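Note that this complex is displayed minus one protein chain, with the remaining chains in position.
We just call them A and B in the order they show up, numbering each chain from 1.
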Amino acid sequence: MIENVPYFCAGILVIIGLVVIVTKKDMIKMVMGLALVEAGVNLLLVATGFISGGVAPIFTNAPSTAMVMPTVQAMTLTNIVIGIATTALLLSFVMVISKKYGTRDVTEMRRLKE
Amino acid sequence: MNMSNLVRSGANIMMPFILVYGFYIVVHGHLTPGGGFQGGAVIATAVVLLMVAYSRADVFASIPKNVLKNSETAGLLLFIGTALLALTAGIAFFGNWLLGAGSLFGTPVAFGINPGDINTGGIIPILNIAVGIEVLGAMGILLLVMLGGMKGDAE
């Protein structure tokens, strides 16, 4: 139970991110919620591959040969890069939209609402 | 608006160390934690440091327009070209055609726990460098495009 804290932290991060995406009306905060979801997914992936007593899967001067899983770490690396890319593109869209409408509040953009 | 003289001098002093650290992470990607993506991101923070310390006009004037764009394209082309050259060696796309060849990055790797030799790894260091060049170009150009997209109130 108590040793499963990383999974609970990942779940709590994902839930906070989803709540922020659904309830906030500022678009930059919605992008921040998406980044929180990505952080939770990354933590879940890394926690899934951990083996008790394992070290990082790098053989250069490694203290032991008991190593954690490398595949999930590679997936996490991919996820981080894709997350940065999508966040940058979404922030670009937010900048253009806020410049066009003069606000970042999604409820005040009339042409999106009607 | 330029920051104060102190901030600009600090940025000038920090800049070469950030670049050297980023290239170290890229080149040692097959031996130590790191790799092309991480090292490229570290190098891109040098652009952020420039953006923090100097005004927008100075940043745009100090970075030539086409350098980042060309480095991104060159990185991607080097990545695909290195992978394609495996076909000429008679193995599959992305095959490690330099591994154990004795030439560049071709020293046979010692198995098990070893202190590490930078001249190993076959095409993996080359792919690391290609991805590092591409990521630093992509991140830098994203930051500069978003900085240029801001309306004048950031001045």
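Following the convention adopted for this analysis, a contact is a pair of C-beta atoms (placed from the backbone, for glycine too) under 8 Å apart; a residue touches a chain by one contact, two chains touch by 3 or more.
Here, contacts and distances are computed from a predicted model.
Per the UniProt record, the chain missing from the shown structure is "MrpA C-terminal/MbhE domain-containing protein", taken from the list "Binding-protein-dependent transporters inner membrane component", "Halobacterial output domain-containing protein", "AzlC family protein" or "MrpA C-terminal/MbhE domain-containing protein".
Think of the hidden chain as still there; on subunit B it touches residues 29-35, 56-57, 60, 65, 72, 75-76, 79-80, 83, 93-94, 96, 99-100, 108-109, 111-112, 114, 116, 120-124, 127-128, 131, 134-135, 138, 141-142, 144-149, 152. Mapped onto subunit A, the footprint of the missing chain covers residues 1, 3-8, 10-12, 14-15, 18-19, 47-52, 57-60, 67, 69-71, 73-74, 77-78, 81-82, 85-86, 88-89, 92-93, 95-96.
Here is the rule we use: only the chains that are shown with their structure count from here on.
With each centre defined as the average position of its C-alpha atoms, the distance from subunit A to subunit B rounds to 23 Å. Partner subunit A is touched in their complex by these residues of subunit B: 31-33, 35, 37, 41, 112-116, 135, 139, 142, 145-146, 149-151. In the complex of the two chains, the subunit A residues touching subunit B come out as 56, 58-62, 65, 77, 80-81, 84, 88, 91-92, 95-96, 99.
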